[in-house]
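With one protein chain withheld, the remaining protein chains of the complex are depicted in position.
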Amino acid sequence: MIIVMKPGAKESSIRQILNIIQSNQLEAHLSNGKEVTIIGVVGDKTVLCDKNLELFEDVEKIVEVTESYKLANKKFHPLPSIVKVGNTSIGGEEFVIMSGPCAVESEDQVMETAKAIKASGAQILRGGAYKPRTSPYSFQGLEEDGLKLMKEAREETGLAIVCEVTSLEAIEAASKYVDMLQIGARNMQNFYLLKEAGKTGLPVLLKRGLSATIEEWLNAAEYVMAEGNPNVVLCERGIRTFENSTRNTLDISAVPVIKEKSHLPIIVDPSHATGVRGYVAPLSKAAIACGADGLMIETHPNPTKALSDGPQSLTFKQFDDLCYELRPFIQLMNKRF
Amino acid sequence: MIIVMKPGAKESSIRQILNIIQSNQLEAHLSNGKEVTIIGVVGDKTVLCDKNLELFEDVEKIVEVTESYKLANKKFHPLPSIVKVGNTSIGGEEFVIMSGPCAVESEDQVMETAKAIKASGAQILRGGAYKPRTSPYSFQGLEEDGLKLMKEAREETGLAIVCEVTSLEAIEAASKYVDMLQIGARNMQNFYLLKEAGKTGLPVLLKRGLSATIEEWLNAAEYVMAEGNPNVVLCERGIRTFENSTRNTLDISAVPVIKEKSHLPIIVDPSHATGVRGYVAPLSKAAIACGADGLMIETHPNPTKALSDGPQSLTFKQFDDLCYELRPFIQLMNKRF
Amino acid sequence: MIIVMKPGAKESSIRQILNIIQSNQLEAHLSNGKEVTIIGVVGDKTVLCDKNLELFEDVEKIVEVTESYKLANKKFHPLPSIVKVGNTSIGGEEFVIMSGPCAVESEDQVMETAKAIKASGAQILRGGAYKPRTSPYSFQGLEEDGLKLMKEAREETGLAIVCEVTSLEAIEAASKYVDMLQIGARNMQNFYLLKEAGKTGLPVLLKRGLSATIEEWLNAAEYVMAEGNPNVVLCERGIRTFENSTRNTLDISAVPVIKEKSHLPIIVDPSHATGVRGYVAPLSKAAIACGADGLMIETHPNPTKALSDGPQSLTFKQFDDLCYELRPFIQLMNKRF
Partner (left out) sequence: MIIVMKPGAKESSIRQILNIIQSNQLEAHLSNGKEVTIIGVVGDKTVLCDKNLELFEDVEKIVEVTESYKLANKKFHPLPSIVKVGNTSIGGEEFVIMSGPCAVESEDQVMETAKAIKASGAQILRGGAYKPRTSPYSFQGLEEDGLKLMKEAREETGLAIVCEVTSLEAIEAASKYVDMLQIGARNMQNFYLLKEAGKTGLPVLLKRGLSATIEEWLNAAEYVMAEGNPNVVLCERGIRTFENSTRNTLDISAVPVIKEKSHLPIIVDPSHATGVRGYVAPLSKAAIACGADGLMIETHPNPTKALSDGPQSLTFKQFDDLCYELRPFIQLMNKRF
């Protein structure tokens, strides 16, 4: 932590800050510049959390030097984490594709989808049973009945399954059926939900919030991990900007940034990032090429009839073609699929 | 709803769309342009929600013409709503100031604050008992014990009280103690929480999400109202942009925009919007001058020792001076304080 | 300047940095933390501008502590600047309203407007002769003929006049006719244009770029001032965000932020910020209440026929009513109008 004093800060103001630092058993290092004085603070800064040093006289600003997340931080865990989900693993040599409909609608829909995506090579079936929708008048999901259909599909195909959870109630229900819990973008800072998901010990797929910085995202992962659950997989799904030719702006740089700052696996969801079916294939290739550990891609037996997010869903044929096209890129990155 | 066809759309594609519209008992109005053909759809479009018309051949895009929120929409409720909270009312002639600490810390802190802000004219005491914090290692709130302290302060001073809720558990606890529930920015699209808050029938203070559009914000209000609870007050508290001299960017235009699109009251929180104490006074005046129904301002007996958000909190003296300075602006807007 | 070293930085890496600093006649202050080492640099850092210290081994990041703008910086010029334009002055006790059409179209239009706004109390006539338009097929302005019409209006009414310039050619022409040059948002970082405007010595109205930070804006002002021209007035006109119910998002906080960081006057343009006529009045009041030195408001004899930006223009009657409504707010801020 660095404390920057205002130009012309009084000796007494500087001494007051030094006293607070030293009386909390921290070391202070003073740099007296011609224009400004800065004070470096060395030691465990959490003891200063209730001191609000920026409010003291002649203090201009406080600059944090270390990240607030520890468990998710690569500095303290340099080796990449591998998260086991059903029979597959994310973050290692295997490239993992999750696919399925935005919303679970019927037994036929789920079962057909599971078989089709399995045939194309996908390892995980996704399907929403609790749907966070912008309008209360949109379809809200089949809830526990949807989870049961997902479980049937898993028994039939051997695919692992991942479902979004939006409440403690949903976590409790989902824990009985799924291999991985998904925390959606709108709940990325629903800290209560993060803690409850952490407590289950199940792998957690943590989507980035629409306007979350990477630092906040890693702090959200920290909430899950601080409950003793290291099984977090991050999912970049686009951030909100002024650009409107795509639904969101896929922040592809998040992949190398996460690889530098954290040991957690990261996958990319081009379907939600763009909202446009035609952009899914090129962005999937981009995600692979810059080092993502997997993809989440929406598919539907009949996108024109999907109850949610149809316009961005691929047909089974399109998905199969895409998997075929992606294989050489995956090989080039030395991953298996 | 307007369907814009691609240039050179085939007759058969156009006929297919017309068939779908008409077979759903809607009217279609065709405009054949030299460059493009557009189809206006008249009637209750909710029957088309699972049709995904943008996926049909030769369709370029769908343009929505009507808003998806109804209960919050001024078009259907032209008169402004007035929401009663304790002995005060928001949205009418009274200008309402809510104040208090970001986090409830102790009995002394809450009681002192309640008395001080009451003396300055504030009508509602705010104080967080459940704190959503970016890092799991920051202070998380006193929970139900905090609510009890708030209730004591209310009994002592007669002020109404508002507390943030972050889970069903918190809603259940808060319902026993508070006059108004607050849904924070990070939970604005926690639809589960919105519904549960709606069910209590208590007034709900709904903060705008960090990257929520005004349309999404009104749809979030719709979630509460659709549970039969019309008592929603909106709170603009800054949105996320690239500008970093303030913590967020106060979207002051949200005040007149909401007044045009909705009948719900709107207040402004300059403390969270800027994160800087020195900007609270000028932005409070701006909020009044452009028609806000109230303000939420952070105060603390000793900001330098606040466990949360100290840098943006006012001392009681500063708050008292501010209320004094605000009065003539409030009068000019023909409101009482 | 503070240099933050990576955790576990080697002694030799630290020594290398210290050598560079000291061999450039600067002082280095070392703080050895358990986790990180930081080095404070004291002295004139411009000598390091070609050293790129962030590329050296074990360097994590460089944190700048002082602002790069000097002439526009309040730290070195604590008293507010007052900029004289024609017979009026901006930044002092007078509250200045600039008004007129987005684009100069005809003699009648300009003359009628000048007389009308003068009658309402405005001190400066604005009117665009060189129009930067998104599409090359939109009306591009009357150029020098437009400037002549503006000058006629000035001779007739005594109003000062301000016109946007978009090229050296336009600056040369405008210098013959106008009292103040305007640099538009799209040219805020057209540094060549800023320097040329600076050289004229004429007052410069510098609009904030659509995605410019306040720091960049003050650096743009610095370009003008570095040419020996201290007569810069800043104009906040909205920044680009995801919100789309207004054309841009008026960053009202820019007013108090500029007042804290700079001595330059700042005015607000609610017409361009929102693009909606109905929001001009409430935002004008907000701007006054938070301390702006003036306003720029679009008016047109017949907005439905304006060649540019009609939807945000006020009629003369609307403008006159607005000026009447604004007076008590201006008085409350102890300014004259």
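Note that the chains take the letters A, B and C in the order they are written out, and that residue 1 is the start of every chain.
In the analysis below, a contact is a pair of C-beta atoms (placed from the backbone, for glycine too) under 8 Å apart; a residue touches a chain by one contact, two chains touch by 3 or more.
None of these values were measured; they are calculated from a predicted model.
*Asks:* Using the touch definition up top, pick the residue from C:Ala9, C:Val36 or C:Leu307 that touches the left-out chain.
*Replies:* C:Leu307
*Asks:* With the missing chain put back, one of A:Ile214, A:Leu234, A:Leu264 or A:Leu307 would touch it. Which one?
*Replies:* Once the missing chain is taken into account, the touching residue is A:Ile214.
*Asks:* So which of C:Arg240, C:Lys261 or C:Lys285 would be touching the chain we can't see?
*Replies:* Spelled out, the listed residue whose C-beta touches the missing chain is C:Arg240.
*Asks:* Which chain B residues touch the hidden chain?
*Replies:* The list for chain B reads 2, 4, 7, 27, 29-36, 38, 40-43, 63, 65-66, 75, 240-242, 244.
*Asks:* Identify the residues of chain C touching the omitted chain, counting contacts across the whole complex.
*Replies:* Contact residues on chain C toward the absent chain are 46, 49-52, 54-56, 68-69, 130, 132-140, 166-170, 186-187, 189-193, 195, 209-211, 216, 219, 222-223, 226, 240, 277, 303-307, 310-311.
*Asks:* Could you please point out the chain A residues that touch the chain left off the display?
*Replies:* 211, 213-215, 239, 241-246, 249-253, 255-257, 260-261, 273-274, 278-279, 282-283, 285-291, 328-329, 332
Here is the rule we use: only the chains that are shown with their structure count from here on.
*Asks:* Measuring centre to centre, with centres taken as mean CA positions, what chain is farthest from chain C?
*Replies:* A
*Asks:* Centre to centre, by mean C-alpha position, how many angstrom separate chain B and chain C?
*Replies:* Once rounded, the distance between the two centres reads 31 Å.
*Asks:* With chain centres taken as the means of their Cα atoms, state the distance from chain A to chain C in Å.
*Replies:* So the centre of chain A lies 38 Å away from the centre of chain C.
*Asks:* Multi-chain contacts only, two chains or more: what residues does chain B have there?
*Replies:* 211
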